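Worksheet: one structure, shown below.
All protein chains but one are shown in place.
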Amino acid sequence: MKSHTAYLWFETKARREFINIQDKVEAAVKKARVKEGFCFVGAMHTSAAIWVNDADDGLLQDIEEFLQQLVPFGKKYRHHHTGEDNGDAHLKSLLVHPQVILPITGGKLDLGPWQQVYYGEFDGKRKKRVVIKVIGE
Amino acid sequence: MKSHTAYLWFETKARREFINIQDKVEAAVKKARVKEGFCFVGAMHTSAAIWVNDADDGLLQDIEEFLQQLVPFGKKYRHHHTGEDNGDAHLKSLLVHPQVILPITGGKLDLGPWQQVYYGEFDGKRKKRVVIKVIGE
Partner (left out) sequence: MKSHTAYLWFETKARREFINIQDKVEAAVKKARVKEGFCFVGAMHTSAAIWVNDADDGLLQDIEEFLQQLVPFGKKYRHHHTGEDNGDAHLKSLLVHPQVILPITGGKLDLGPWQQVYYGEFDGKRKKRVVIKVIGE
(Lines give C-alpha, C1' and ligand atoms only; values in the text may rest on other atoms or scores of the structure.)
Protein backbone atom coordinates (compact mmCIF):
# COMPACT_ATOMS: atom_id res chain seq x y z
CA MET A 1 0.00 0.00 0.00
CA LYS A 2 1.23 3.47 -0.92
CA SER A 3 0.23 6.72 0.72
CA HIS A 4 0.80 10.40 0.04
CA THR A 5 -0.21 13.44 2.09
CA ALA A 6 -0.31 17.05 0.93
CA TYR A 7 -1.56 20.26 2.53
CA LEU A 8 -3.06 23.31 0.85
CA TRP A 9 -3.15 26.75 2.48
CA PHE A 10 -5.75 29.43 1.82
CA GLU A 11 -6.12 33.01 2.98
CA THR A 12 -8.98 34.54 1.04
CA LYS A 13 -9.56 38.29 0.77
CA ALA A 14 -13.33 37.92 1.09
CA ARG A 15 -15.16 36.36 4.03
CA ARG A 16 -16.84 33.88 1.70
CA GLU A 17 -15.21 32.49 -1.43
CA PHE A 18 -15.50 29.32 -3.49
CA ILE A 19 -12.25 28.10 -5.08
CA ASN A 20 -11.85 25.36 -7.70
CA ILE A 21 -9.02 23.11 -6.41
CA GLN A 22 -9.31 20.37 -9.05
CA ASP A 23 -5.75 20.99 -10.37
CA LYS A 24 -4.25 20.77 -6.90
CA VAL A 25 -6.04 17.54 -6.08
CA GLU A 26 -4.99 16.04 -9.44
CA ALA A 27 -1.38 17.06 -8.75
CA ALA A 28 -1.46 15.23 -5.40
CA VAL A 29 -2.89 12.09 -7.04
CA LYS A 30 -0.14 12.18 -9.69
CA LYS A 31 2.55 12.56 -7.04
CA ALA A 32 1.13 9.63 -5.05
CA ARG A 33 1.70 7.24 -8.01
CA VAL A 34 -1.39 5.31 -6.92
CA LYS A 35 -3.26 3.45 -9.68
CA GLU A 36 -6.22 2.15 -7.64
CA GLY A 37 -7.27 3.79 -4.40
CA PHE A 38 -8.96 6.67 -2.64
CA CYS A 39 -8.15 10.36 -2.38
CA PHE A 40 -9.47 12.14 0.72
CA VAL A 41 -9.80 15.93 0.64
CA GLY A 42 -10.78 17.61 3.91
CA ALA A 43 -10.87 21.09 5.39
CA MET A 44 -9.02 21.22 8.71
CA HIS A 45 -11.56 23.74 10.01
CA THR A 46 -15.30 23.37 10.60
CA SER A 47 -15.97 26.79 9.06
CA ALA A 48 -15.08 25.68 5.52
CA ALA A 49 -16.29 23.01 3.10
CA ILE A 50 -15.04 20.66 0.43
CA TRP A 51 -17.45 19.45 -2.19
CA VAL A 52 -17.80 18.35 -5.80
CA ASN A 53 -19.64 20.68 -8.15
CA ASP A 54 -20.23 21.69 -11.74
CA ALA A 55 -17.81 24.46 -12.66
CA ASP A 56 -20.59 27.00 -13.28
CA ASP A 57 -20.51 30.45 -11.65
CA GLY A 58 -24.31 30.69 -11.72
CA LEU A 59 -24.60 27.53 -9.66
CA LEU A 60 -21.95 28.73 -7.21
CA GLN A 61 -24.03 31.89 -6.71
CA ASP A 62 -27.15 29.76 -6.18
CA ILE A 63 -25.31 27.84 -3.45
CA GLU A 64 -24.03 31.04 -1.83
CA GLU A 65 -27.52 32.60 -1.81
CA PHE A 66 -29.21 29.44 -0.57
CA LEU A 67 -26.78 29.04 2.34
CA GLN A 68 -26.91 32.74 3.17
CA GLN A 69 -30.72 32.56 3.37
CA LEU A 70 -30.76 29.41 5.49
CA VAL A 71 -27.98 30.36 7.95
CA PRO A 72 -27.28 34.07 7.45
CA PHE A 73 -24.08 35.84 8.43
CA GLY A 74 -24.81 38.64 10.87
CA LYS A 75 -27.42 36.76 12.91
CA LYS A 76 -26.73 36.25 16.62
CA TYR A 77 -25.48 32.73 17.20
CA ARG A 78 -24.78 31.24 20.63
CA HIS A 79 -21.28 30.40 19.40
CA HIS A 80 -20.49 34.14 19.49
CA HIS A 81 -20.12 33.98 23.30
CA THR A 82 -16.52 32.94 22.47
CA GLY A 83 -15.87 36.33 20.85
CA GLU A 84 -16.06 34.85 17.33
CA ASP A 85 -18.60 36.09 14.75
CA ASN A 86 -18.57 32.98 12.56
CA GLY A 87 -21.51 30.90 13.82
CA ASP A 88 -23.01 31.01 10.33
CA ALA A 89 -19.78 29.60 8.87
CA HIS A 90 -19.94 26.53 11.13
CA LEU A 91 -23.56 25.85 10.19
CA LYS A 92 -22.78 26.31 6.48
CA SER A 93 -19.88 23.87 6.84
CA LEU A 94 -22.16 21.39 8.62
CA LEU A 95 -24.57 21.42 5.67
CA VAL A 96 -22.11 21.35 2.77
CA HIS A 97 -19.59 19.17 4.64
CA PRO A 98 -15.90 19.65 5.12
CA GLN A 99 -14.76 16.52 3.29
CA VAL A 100 -15.01 14.26 0.26
CA ILE A 101 -13.54 10.94 -0.83
CA LEU A 102 -12.66 10.58 -4.50
CA PRO A 103 -12.01 7.22 -6.16
CA ILE A 104 -8.80 6.77 -8.17
CA THR A 105 -8.95 4.37 -11.14
CA GLY A 106 -6.10 3.81 -13.57
CA GLY A 107 -4.06 6.50 -11.83
CA LYS A 108 -6.70 9.23 -12.28
CA LEU A 109 -9.61 10.70 -10.33
CA ASP A 110 -12.66 8.66 -11.33
CA LEU A 111 -15.11 11.56 -11.58
CA GLY A 112 -17.88 12.43 -14.01
CA PRO A 113 -17.08 14.88 -16.83
CA TRP A 114 -18.60 17.88 -14.97
CA GLN A 115 -17.35 17.08 -11.49
CA GLN A 116 -14.80 19.49 -10.05
CA VAL A 117 -13.54 19.72 -6.46
CA TYR A 118 -14.23 23.00 -4.65
CA TYR A 119 -12.98 24.59 -1.45
CA GLY A 120 -15.72 26.64 0.17
CA GLU A 121 -14.48 29.33 2.51
CA PHE A 122 -17.16 30.66 4.88
CA ASP A 123 -14.90 32.52 7.31
CA GLY A 124 -11.93 33.83 5.37
CA LYS A 125 -9.34 36.57 5.79
CA ARG A 126 -7.35 34.15 7.95
CA LYS A 127 -5.03 31.22 7.23
CA LYS A 128 -6.92 27.98 6.61
CA ARG A 129 -5.63 24.54 5.75
CA VAL A 130 -6.82 21.54 3.71
CA VAL A 131 -5.40 18.03 3.91
CA ILE A 132 -5.26 15.73 0.87
CA LYS A 133 -4.49 12.09 1.58
CA VAL A 134 -4.13 9.38 -1.04
CA ILE A 135 -3.95 5.67 -0.24
CA GLY A 136 -3.90 2.74 -2.62
CA GLU A 137 -1.60 0.81 -4.86
CA MET B 1 -4.31 -4.67 -1.35
CA LYS B 2 -7.16 -5.63 -3.66
CA SER B 3 -9.42 -3.29 -5.57
CA HIS B 4 -12.56 -3.63 -7.63
CA THR B 5 -14.46 -1.00 -9.61
CA ALA B 6 -18.00 -1.27 -10.96
CA TYR B 7 -20.32 1.21 -12.65
CA LEU B 8 -24.11 1.38 -12.48
CA TRP B 9 -26.23 3.16 -15.09
CA PHE B 10 -29.61 4.75 -14.49
CA GLU B 11 -32.15 6.39 -16.75
CA THR B 12 -35.27 7.04 -14.71
CA LYS B 13 -38.66 7.77 -16.24
CA ALA B 14 -39.48 10.39 -13.62
CA ARG B 15 -37.48 13.55 -12.95
CA ARG B 16 -37.07 12.53 -9.31
CA GLU B 17 -36.81 8.94 -8.15
CA PHE B 18 -35.24 7.11 -5.20
CA ILE B 19 -33.87 3.65 -5.98
CA ASN B 20 -32.69 1.02 -3.47
CA ILE B 21 -29.30 -0.19 -4.78
CA GLN B 22 -28.34 -2.37 -1.80
CA ASP B 23 -28.26 -5.57 -3.92
CA LYS B 24 -25.98 -4.01 -6.51
CA VAL B 25 -23.56 -2.70 -3.91
CA GLU B 26 -23.50 -6.10 -2.18
CA ALA B 27 -22.80 -7.79 -5.53
CA ALA B 28 -19.79 -5.51 -6.10
CA VAL B 29 -18.45 -6.26 -2.61
CA LYS B 30 -18.80 -10.01 -3.24
CA LYS B 31 -17.00 -9.74 -6.57
CA ALA B 32 -14.15 -7.75 -4.96
CA ARG B 33 -13.36 -10.67 -2.60
CA VAL B 34 -12.30 -8.15 0.03
CA LYS B 35 -12.67 -9.26 3.68
CA GLU B 36 -11.67 -6.01 5.40
CA GLY B 37 -11.88 -2.67 3.65
CA PHE B 38 -14.03 0.16 2.37
CA CYS B 39 -16.67 0.37 -0.34
CA PHE B 40 -17.15 3.80 -1.92
CA VAL B 41 -20.41 4.52 -3.75
CA GLY B 42 -20.62 7.85 -5.57
CA ALA B 43 -22.84 9.51 -8.14
CA MET B 44 -20.81 10.80 -11.08
CA HIS B 45 -23.14 13.79 -11.36
CA THR B 46 -23.84 16.61 -8.90
CA SER B 47 -27.57 16.41 -9.60
CA ALA B 48 -27.98 13.03 -7.86
CA ALA B 49 -27.31 11.62 -4.41
CA ILE B 50 -26.18 8.47 -2.66
CA TRP B 51 -27.18 7.92 0.93
CA VAL B 52 -28.06 5.27 3.50
CA ASN B 53 -31.67 5.06 4.61
CA ASP B 54 -34.35 2.91 6.21
CA ALA B 55 -36.23 1.06 3.48
CA ASP B 56 -39.54 2.79 4.29
CA ASP B 57 -41.61 4.44 1.56
CA GLY B 58 -43.12 6.92 4.04
CA LEU B 59 -39.67 8.17 4.97
CA LEU B 60 -38.65 8.45 1.31
CA GLN B 61 -41.71 10.64 0.75
CA ASP B 62 -40.77 12.76 3.79
CA ILE B 63 -37.33 13.31 2.26
CA GLU B 64 -38.79 14.16 -1.16
CA GLU B 65 -41.23 16.66 0.36
CA PHE B 66 -38.64 18.22 2.64
CA LEU B 67 -36.16 18.76 -0.21
CA GLN B 68 -38.87 20.00 -2.54
CA GLN B 69 -39.91 22.60 0.06
CA LEU B 70 -36.36 23.74 0.77
CA VAL B 71 -35.09 23.91 -2.84
CA PRO B 72 -38.13 23.64 -5.12
CA PHE B 73 -38.05 22.54 -8.73
CA GLY B 74 -39.48 25.25 -10.96
CA LYS B 75 -37.88 28.18 -9.13
CA LYS B 76 -35.55 30.43 -11.11
CA TYR B 77 -31.95 29.53 -10.31
CA ARG B 78 -28.94 31.41 -11.65
CA HIS B 79 -27.62 28.09 -12.98
CA HIS B 80 -30.37 28.20 -15.61
CA HIS B 81 -28.38 30.76 -17.63
CA THR B 82 -26.69 27.65 -19.07
CA GLY B 83 -29.99 26.51 -20.61
CA GLU B 84 -30.45 23.81 -17.95
CA ASP B 85 -33.51 23.72 -15.66
CA ASN B 86 -31.94 21.62 -12.91
CA GLY B 87 -30.66 24.16 -10.38
CA ASP B 88 -32.85 22.55 -7.72
CA ALA B 89 -31.26 19.15 -8.43
CA HIS B 90 -27.77 20.49 -7.75
CA LEU B 91 -28.85 22.04 -4.45
CA LYS B 92 -30.65 18.83 -3.43
CA SER B 93 -27.51 16.85 -4.24
CA LEU B 94 -25.43 19.31 -2.20
CA LEU B 95 -27.61 18.68 0.86
CA VAL B 96 -28.06 14.90 0.63
CA HIS B 97 -24.57 14.35 -0.80
CA PRO B 98 -23.48 12.37 -3.80
CA GLN B 99 -21.36 9.80 -1.97
CA VAL B 100 -20.99 7.37 0.93
CA ILE B 101 -18.25 5.12 2.27
CA LEU B 102 -19.34 1.75 3.64
CA PRO B 103 -17.11 -0.39 5.85
CA ILE B 104 -16.58 -4.04 4.89
CA THR B 105 -16.02 -6.51 7.75
CA GLY B 106 -15.71 -10.28 7.30
CA GLY B 107 -16.44 -9.89 3.58
CA LYS B 108 -19.77 -8.11 4.11
CA LEU B 109 -21.07 -4.53 4.33
CA ASP B 110 -20.88 -3.62 8.02
CA LEU B 111 -24.21 -1.77 8.20
CA GLY B 112 -26.97 -1.65 10.80
CA PRO B 113 -30.01 -3.91 10.27
CA TRP B 114 -32.13 -1.11 8.76
CA GLN B 115 -29.47 0.55 6.66
CA GLN B 116 -29.93 0.33 2.90
CA VAL B 117 -28.05 2.21 0.18
CA TYR B 118 -30.15 4.50 -2.03
CA TYR B 119 -29.57 6.31 -5.32
CA GLY B 120 -31.44 9.60 -5.36
CA GLU B 121 -32.17 10.93 -8.82
CA PHE B 122 -33.07 14.64 -8.88
CA ASP B 123 -32.73 15.24 -12.62
CA GLY B 124 -33.70 12.07 -14.43
CA LYS B 125 -34.88 11.10 -17.89
CA ARG B 126 -31.23 11.06 -18.96
CA LYS B 127 -28.37 8.58 -18.58
CA LYS B 128 -26.62 8.87 -15.23
CA ARG B 129 -23.76 6.88 -13.78
CA VAL B 130 -22.63 5.69 -10.33
CA VAL B 131 -19.15 4.40 -9.47
CA ILE B 132 -18.61 1.70 -6.83
CA LYS B 133 -15.03 1.20 -5.71
CA VAL B 134 -13.89 -1.39 -3.18
CA ILE B 135 -10.41 -1.45 -1.68
CA GLY B 136 -9.07 -3.70 1.07
CA GLU B 137 -7.74 -7.17 1.67
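Letters A and B mark the chains as written, and numbering starts fresh at 1 in each.
Basically, a residue touches a chain if its C-beta (ideal position, glycine included) is under 8 Å from a C-beta of that chain, and two chains touch if they have at least 3 such contacts.
Just so it is clear, the model here is predicted, and its values are computed rather than measured.
Asker: Using the touch definition up top, pick the residue from A:L8, A:V71, A:I104 or A:V117 that touches the left-out chain.
Answerer: A:V71
Asker: For the chain that got dropped from the picture, name the residues of chain B it touches.
Answerer: Within chain B, the residues touching the omitted chain are 1, 36-38, 51-54, 56, 58-59, 61-63, 65-66, 70, 95-97, 100-101, 103, 105, 110-112, 114-115, 135-137.
Asker: For review purposes, identify every residue of chain A that touches the missing chain, sorted by number.
Answerer: 1, 3, 5, 38, 40, 42-46, 70-71, 77-82, 87, 90-91, 94-95, 97-99, 101, 129, 131, 133, 135
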